[in-house]
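Handing you a structure now.
Every protein chain of the complex appears in place save one, which is left out.
When the chains are written out, they are named A and B in that same order, and each has its own residue count from 1.
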Amino acid sequence: MRPLVLQLKHKLSYRLDMSFLSDFNKLKSLTKLKDKKIIYGSQEIMLKELFNISGSNMKNIIIKKASSLMDNIGKNIEDLSIKVYGNVGYAFGAHMINGELTLYGNTLDYTASGLKGGNIMIFGSVGKYFCGKPNASNEGIKDGLVYVKGNVGDNSIQRMRRGVVIIEGNVGDYACDEMISGTVIIKGIVGKCFGKNIKRGTLFVKDKKLTKNYVKSNNAKYNFIDFYLKTLFKIIGKKIIKNNSLIRFYGNKDVNNMSEVFLIKN
Amino acid sequence: MNIKLESGNIFDPQNNIFNKKMDLYIADGKIISKKNIKGKINKIINCSNKIVMPGAIDMHTHIGGGKVNIARLMLEDFHIENNKNFDSSSIIAPSTIKTGLKYIEMGYTTCFEPALLPVNARQAHSEMADIPFIDKGGYALLGNDDFFLDLLRKKASQSMINDYVAFILNATQSIGIKVVNPGGINAFKFNQRALNVDEKSKYYNITPRDIISKLTQSIYDLGIAHPLHVHCSNLGIPGNYLSTIETIKAANSLPIHLTHIQFHSYGNNGDKAFSSASVEISNFLNKIPNLTCDVGQIMFGQTVTMSGDSMSQYRNHNHAHPKKWMCMDIECDAGCGIVPFKYKDKSFVNALQWVIGLEIFLLAEDPWKIFLTTDHPNGAPFTSYPHLIKLLMDRSFRNDILKQLPKSIRDHSILHTLKREYSLNEIAIMTRAAPARILGLQNKGNFSEGSDADITIYDKNNKDIENMFAHPIMVLKDGKVVVENGKVKNYLWGKTQTIKPEYDASIEKVLNKFFDRYHTMKLDNYIITESEMSNLIGSEIVTNKCKYERKQ
Partner (left out) sequence: MASRIKTNAEKYIVCPFCSLHCDDILSKSDGKKYSISSEASKVSEANKTCLKKIESFNINAKSILTPTIKNKKANLSSALKYTRQILKKQKDAIIVNHGIDVSGVRSMLNFALNYNCSIDHINSKFLYQNIGIVQRTGYMATSLTETKNRGDVIIVFGNNILCKTPRLIEKVLIPSNSLCTNAKNKKIIFIGEFPDKLLKNLSKKYNISYIKTKIDYIPDLLNLLSDIGSIKIPNISKALVTKIKPIISKSKYLVATWSASDFINSKNPDKIIQAISQFILDRNKISRAACMPISGSLGDTTSSQTLTWLTGFPSRIKYAHGSFVHDRNIYNNEIIIDKKNTDVVIHISSLSPNKIKINENLKNIFIGHPNSKFTSQPDVFIPVGIPGIDYEGIMFRTDNVVSVALKKIRAINLPTTKEILDELT
């Protein structure tokens, strides 16, 4: 079965809430999908009026020529694979439960906020409040893997509980605030106030200033980390850290910081 | 318009009619006898094989006011999970539109907001005015406001207190007076974390007993139908049944209504220091003539607790689920606390709470003295009433659920030994006639000539009692068909039920001085007039009569 391809017929004039994608598994047939009612502006229209639709695999979706007016792509999805070409709007992959999201473009704020599982690969940059708390809740991402090729805005990765976040670019201010646990890899430079009130978690960083409040550990071999990273690279299809280039630091227990930092040497 | 409801099985406990096949006539929104009908019958509704009851009355449900709105705001993530329908909000903190829809679909036609803060009354009435279909009303909160406590401290005369109570009922357009944790909310503002019935508050030097006895006396003197509506001291604390009993005694044999008694019937026996005191409480309920209570049954699942009792809510905030909560001190008037909560059937404490509520229902001998509530949404949302009715009417259904609860529950309760099953007659009493009587609503909860034609029609052939009560096939409000075949047909707006006892205007002078000195608003602005009710707030009022002329 060929993947389902959605391509906009015209340039969008109004913001478009794309959270209807999460309903696709419930639809019984392709005709039902094409006739699905969606809200665009003040109008209720059928999906086929806005998009050219081809292909038939409703679990494997490709969105071509996306627009930054498309919000909530991948919100609440379960067992869907969505590939998006072009820039997208707010809340990309927010509240995602399971599935695969791939984006060849940039996103706006609230990307992957409230993530519960699944993989998100972004080959571009993202806005503020990335991997953060959803608006009306105090819980950060609970699981899942997120990879970002580009840069990340301010106030990202707040109250993260589980999961893996990999950022190849730079990160804005106030990142990893109140982190509870999970793994974060940042290869770029990090802004102000990083990791305030962090509790636990494993951080791989290149920015040396982050190790300032940490204690250097002795020079033991980290066999498990090697294995862990290898598995991770397999998932994202790319080797981003050299295995034998890590120096381990651990947090200061006096301030209840039980996280650990691996400094990546050049 | 004249309507005939033909050969239904009528339940009208007020007039001693139980399951009697007969016709019912409606003219201009009121019940009428056949002989008084003028003109021809415009519409005949066939009610054979149907159960016909007066519209149900919920006498304790938090449907409007500041705290409800905070809960709606706080639980936005629960609304979003539900936003597929018109009534997008979550049932644990429903929007006004959803509240009306769900009540009328269940055949409830009159509801009362029990915690109407006088200073917040304008908001509460505005919210309730936006609830479609149902008639509503509120009980004004007293007993924690600084003005009243100051009166008590200064040993003001009973007649002055009566004036104040009567003024509050008039100014807030309420139908009753409620006291929440008497003196406790006020004491919490002075950093007291608990207050027993005979404990003096630090600042005012007054005990909860003083407050209860003054207020019950006042309501008796004024001839207000609804007894003092009391949320006792020490809510939720193991062993609190003793303070509940002391509260009953504080009323000095005058009428008193204890609300959500389930939360106040806890013993502290057994290995977990938490046990059921339903037997002790029921003994009092069955023995004392002027005592009534509603239960406040809990159901398992997510809900939100909201109460004026900021002292208790602050004490319980660590149990919040999800982990967020709010408490507020309000305008030298009272307070409020909102704590989302999930009752878990695996938890010993929650399971025992469920058991205690049912035990109280089943041990109460007189259905005229006990009312069916879940203290919406504190115990469970009001939509669980049909389920609760089935629990009361079907012993095997009840026992099946009991078996799924932690085993240790059996050692701590007598529920499995209680064989009683409620009859349809008794359900009709406790959800219709009894609440109407205790609230003094002469035109509600019965089919006497001239009463409001609020009528619920159930399918007699429905074997599942829960389903039958959840989906009446027809509901009439003021003689108009609003629900037909289980679906809402047209929107209409109910009225606000009030009572207006007389008072000596000199109390306003005293209050004026107090307001100008200590409040941040003027007394004029605090009072809600009848014209404001209809023009700005948007609800017509109905003034109910006092039982007798003022005594003092």
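Basically, a residue touches a chain if its C-beta (ideal position, glycine included) is under 8 Å from a C-beta of that chain, and two chains touch if they have at least 3 such contacts.
What you are looking at is a predicted structure, and each value in this text was computed from that prediction instead of being measured.
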| item | value |
| --- | --- |
| Interface partners of the hidden chain - shown chains only, full complex considered | A, B |
| Listed residues B:M299, B:C327 or B:I507, member touching the removed chain | B:C327 |
| Touch with the omitted chain, as defined above, among B:R72, B:K178, B:H257 or B:K369 | B:R72 |
| Contact partner of the left-out chain, one of A:N155, A:T183 or A:S259 | A:N155 |
| Residues from chain B at the interface with the omitted partner, ascending | 64, 66, 68-70, 72-74, 76-77, 79-80, 83-86, 88-90, 93-97, 117, 119-120, 122-123, 126-127, 130, 146, 188-191, 203, 314, 320, 323-333, 338, 517-522, 524-525, 528, 532, 535-538 |
| Absent chain, residues of chain A that touch it | 13-15, 17, 37, 39, 41-44, 69, 71-72, 89-91, 108-110, 133, 135-138, 154-155, 173-174, 177, 193, 255 |
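The rule is short, and it goes like this: only the chains that are shown with their structure count from here on.
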| item | value |
| --- | --- |
| Averaged-CA centre spacing for the pair chain B and chain A, given as whole angstrom | 48 |
| Of all residues in chain A, those that touch chain B in their complex | 134-139 |
| Touching residues (chain side chain B, partner chain A) in the complex | 75-77, 80, 322-324 |
